[in-house]
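The structure appears right after this line, and notes come after that.
One protein chain is absent from this view; the other protein chains keep their places.
Presenting subunit A:
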Amino acid sequence: MPEPSARMGRRTVLAASAATLAAPWVARAQSNPIKIGIQSIFSGPIALLGVSSRGAIQPEVDRINAAGGLLGRQIQPIYRDSKGKPQEAARVARELVNTDGCEILLDAEASSGAFAVQEVVRDLGVLCVHSNSETSSLTADPKLRVATAFRCARQGVHDAIVGGAHSAKVADAKKLVKWATCSPDYAFGRDTTAQFLDFLKHFRPDTQVTTQAWPKLGQPDFTEVITKIIQAKPQALYSALYAGDLSAFINQGNVYALFGAMETFIPAMGDLPVLTTVKSLPPGIQSANRYLPTFPDTKENRAWYEAYRKANNNDYPTNWSWENATAVRFIEAAVKKAGSTDGKKASAALAGLTIDSPFSNSGKVTMRAEDHTLIDYAIGWGTTIPKPPFVTGIEPADWGQITELETEWKKKSGYL
């Protein structure tokens, strides 16, 4: 009978042999990264969308990789430019999965592209997180919803509810009845404006809309739009313009002293690239937060803001930045929970998941299970001042009210 030490030796040898035989497989698994396909708009007039999304995604990926990766595998992001064309977005999404071998899609497209990608995801069955599309129907409409697709972005209807409630409060105080609107002439601008007015009228049924202007997206000159608003003599103005168009509108409106003549409500004003670019920011504009380092006013949010700027040549983060940072964190948490990148398993893990977040007043955000959309993120309205922090007195929205009115809106829209 062999000595115990000899038996141990043989077992050790066997184990070592097995390990040696298995080594290439283990090494291959570890060297086989999890490829995440990330598509966005990296060229053209709204390249800032893609650039500021990537600026938030990459540090999150680097953090995960530095900590050993996900399920023991490094994450390899593969970025692709859809140039803002829906058909290109669909083609790129398919290529990322079928050709590049991506196991997960992080779709950082604008809404037009996101709807196209949604149909590709329906076909491919991979886990997909839309990180920039705010158009409510993407996840609210059950006919459009996809089992493995989620929205990790603010939602138009949420902004409309909060905007409507806040604006009605200001209208009550200042007795504002006559309203004008000025929003970009495409689906987002029209839907957002209609939703805002719906909720404003819900809270203030005496609201009258005296004129509506619909400038084209990227229109260089807003002069005729501004003078048209002046002619209508409204008491209040709502605008869904954003980014460069909003900056031009503000600068051109200043020339006509537009913002001193009426109370102005611009949800997209509270985004740092706009606030820091507009040289003569009019005081007193009512604005929602898009991304602000002071809302929520926490050290976690401030730390993320500083880290973003350090990682991105001192550029400012945008609304798209926090949405994409959150999307990566949700993907990380879901894959860890599921122990797999499989579309069905990861989706089951992601639905209803709550994670810690610096972008929430409660410190946590949730991916709502029933409609696969983000809730509990920081949302509120304040007033602009022409110097940092640019937007002050921000009142956080009541998520209980948002959920209640959103449900009513879904019923009215035939989504429930």
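Convention: a contact is a pair of C-beta atoms (placed from the backbone, for glycine too) under 8 Å apart; a residue touches a chain by one contact, two chains touch by 3 or more; residues count from 1.
In the analysis below, contacts and distances are computed from a predicted model.
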From "Vanillate O-demethylase monooxygenase subunit", "Branched-chain amino acid ABC transporter permease", "aminomethyltransferase" or "Carbon monoxide dehydrogenase", the UniProt protein name for the chain not displayed is "Branched-chain amino acid ABC transporter permease"
Cross-chain touch to the chain not pictured, restricted to A:38, A:120 or A:213, is A:213
The listed residue (A:58, A:235, A:251 or A:298) that touches the chain absent from the view is A:251
Had the left-out chain been drawn, it would touch subunit A at residues 42-45, 47-48, 50-51, 211-214, 216, 218-221, 223-228, 230-231, 243-245, 247-248, 251-252, 254-257, 273, 277-280, 315
